[in-house]
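A single protein chain has been removed from this complex, and every other one stays in its place.
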Amino acid sequence: MVLVALALLALPFALAGAGTTWVRVTNLAILFILLSLGLNIVVGFAGLLDLGYIAFYAVGAYVYALLASPHFGIHWPFWVILPLGALVAALFGALLGAPTLKLRGDYLAIVTLGFGEIVRIFLNNLGSPVNITNGPRGIARIDAIRIGELSFARTDSFLGLDFSGPIKYYFLLLAMLVAVIFINLRLQNSRIGRAWEAVREDEIAARAMGIDTTRIKLLAFAMGASFAGVAGGMFAAIQGFISPESFVLVESVMVLSMVVLGGMGNIWGVILGALLLSFVPELLRYTVQPLQQYFFGRMLIDPEVIRMLIFGFALVLVMSFRPGGLWPSAVRKRELAARSEDPA
Amino acid sequence: MLACGQKAFAAGAIETLMDIFIQQLVNGITLGAVYAVVALGYTMVYGIIQLINFAHGELVMIGAMVAFTLIGVLTPLGVPALPAVLVATLCAMTACALLGYAMERLAYRPLRRAPRLAPLISAIGVSIILQHLALLVWSRNPLAFPQIVKTESFALAGATITNIQIGIIVISVAMMLGLAWLVYRTRLGIAMRATSQNAQMAALLGVDANQVIALTFIIGAALAAVAGVMVGSYYGIAHYTMGSALGLKAFCAAVLGGIGNIPGAMLGGVLLGLVEALGAGYIGDFTDNVFGSNYQDVFAFMVLILVLVFRPSGLLGERVGDRA
Partner (left out) sequence: MSDLLTCSGIGKSFGGIQALAEVGFSITPGEIYGLIGPNGAGKTTLFNVLTGIYAPDRGSLVFAGAQLAGLKPHEIVRRGIARTFQNIRLFANISALENVMIGRHARTRAGLLGAILRNAATRTEEADSESRALALLDLVGLRERANDAAGNLAYGDQRRLEIARALATEPRLLALDEPAAGMNASETRGLRELLLEIRGRGITLLLIEHDMRLVMNLCDRLLVLDYGVTIAEGAPAAIQGDARVIEAYLGAPAEA
């Protein structure tokens, strides 16, 4: 445990030695872990297939971008905007969920997919007549996060170490990740978490246990959305530029692949899935390209295509051969008090 | 997707409101006919195994790609236009039928007893695989429809209708009638309907459910191939991403009509085509040009959400709900 913590703390400096790019890649991977853990609440815990999850990420990103950029000339601090982004995303989640969560699971999948597309279309088109989102050109020069005098846009030296922007974001993201994992673990093993699992296992039996299934599903939906909202805000701050292109259906599918491949419902499995699917494409980029150059003298297969094919096959093969994912969730066991305990 | 409803419209000069209306009607029916044919594939598969076959839209794309490639090969060899299109379409149908069969055998059949989400997730995987295999084979660039059929326009009550539009409508109607005959008048159709009503009972009566399900996929896939050729020739191009949006809309059409219901899919397709064309044509007027035809793609999803909220069984469908 301590070793893992130390390794995680030292990691960015080691990566920075190999190039800042790797720190950035790691940051994006953490963002995807945050997204996957959010989606895991919806898909893994409550068993609701959400195919438009990236729309909530987009909502969070745009809330941040609109309230902290020259676009409207508003520059609110991040500690106001990030929670606001989470709130707005949760609100969108509730708005979408309220009428649709009564539907059967596969219908919900399609409606969420449609919702994801609607959000993207609106982001693309709300550049006129009133310029809200700046359309396909996106929003640029988004403020970096700043805590008091500490700006995440520049490099500071501390204790003889260089803290570049990406490294600062790394630590902020790491802190958020720890918080999100903590929240997830607490939620899973709680009255609400058990109710989610009950809905996932058998909705009718869940109702017969006194669970208001519509409400509990809405809660999962809004909760998952709020995680995506925060992650979206961080994405906007880190990138400094966002456009609707970052929020296409493929991204939703990617996050879903991470959850499914890792192991729906198992927090550690989901993290594993997100890490694998975040880093494998990067490795491909650095191996497939030179290998093809070497063997064929030119690029035959775009690593991007290989990445997508891996996602596709991962989904099909995992479902056929290992439906629980690489690291399936196990039956939760409780440490029981001694048998002599007097029954209430 | 392109805002096709606008194509003929923009070309015209000053037309009266009525003419615009009729023009949008023509465009809407054309598009709706294609939606209907694709929606049939969704609805047949759903009716029989309650699976939303996400990859169905990709079959439309592959149908168009295969056919266009073949036409491109055949035409320089001196094959006349009509036989070239015919042969290419037949080959596309065969290719898609095989693909549909393979899809069912490899990705869905092993999951028939799995929880509901499993085949759905598998279907998403298949869709991604097909799309990117197509990207590998045909590259990122769109394939242009070889200009072997000359587009001719006819005047129709103040609007224009092209020979391609007429062709699409005629072929779609013919295929729908053919399918209706197949489902309601043949042994296979009876077996299909029996399996969708009660698979166990049908099996007891000697229906080979696996065979019927495989055939359902094959028929749906062949229809998708024809739809691909039609929609490709309508827009003049085929592209590896064309399937997903079209597939989604066709699915919306199937839900609108009542999923699992064959006449419903036809009705839903045509209605959705009309809603889109008329909606895109008039939304600017209604909203003082705040929204334009670039919102065309939103309509299908709006319709979907409204239908699911207010009448989940669709226009012609039976009640869809959980049973105790």
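Couple of notes before you dig in:
For clarity, chains are labelled A and B in written order, and residue numbers in each chain start from 1.
Convention: contacts are C-beta pairs under 8 Å (C-beta built on N, C-alpha and C of every residue); 3 or more make two chains touch, one makes a residue touch a chain.
These figures come from a predicted structure and were not determined experimentally.
The residue touching the chain not shown here, chosen from A:L49, A:I167, A:A195 or A:I238, is A:A195. Annotation: of A:M223, A:A237 or A:M258, A:M223 touches the absent chain (contact as defined above). Interface note for the absent chain: among A:I183, A:V248, A:V280 or A:L317, the touching residue is A:I183. With the whole complex as reference, residues 183, 186-187, 190-195, 197-198, 201-202, 204-213, 219, 223, 331-334, 336-337, 339, 341, 343-344 of chain A touch the missing chain.
The rule is simple: only the chains that are shown with their structure count from here on.
Chain A makes touch with chain B in their complex at residues 43, 47, 49, 51, 99-100, 103-107, 109-111, 113-115, 117-118, 121-122, 124-125, 129-130, 203-204, 249, 253, 256, 260, 301, 305, 308-309, 311-316, 319-320, 323. The touching residues of chain B, counted against chain A in their complex, run 50-52, 106-107, 110-111, 114-122, 124-129, 131-133, 135-136, 244, 248, 251-252, 255, 289-292, 294-295, 297-298, 300-302, 304-305, 308-309, 312, 320-322, 324.
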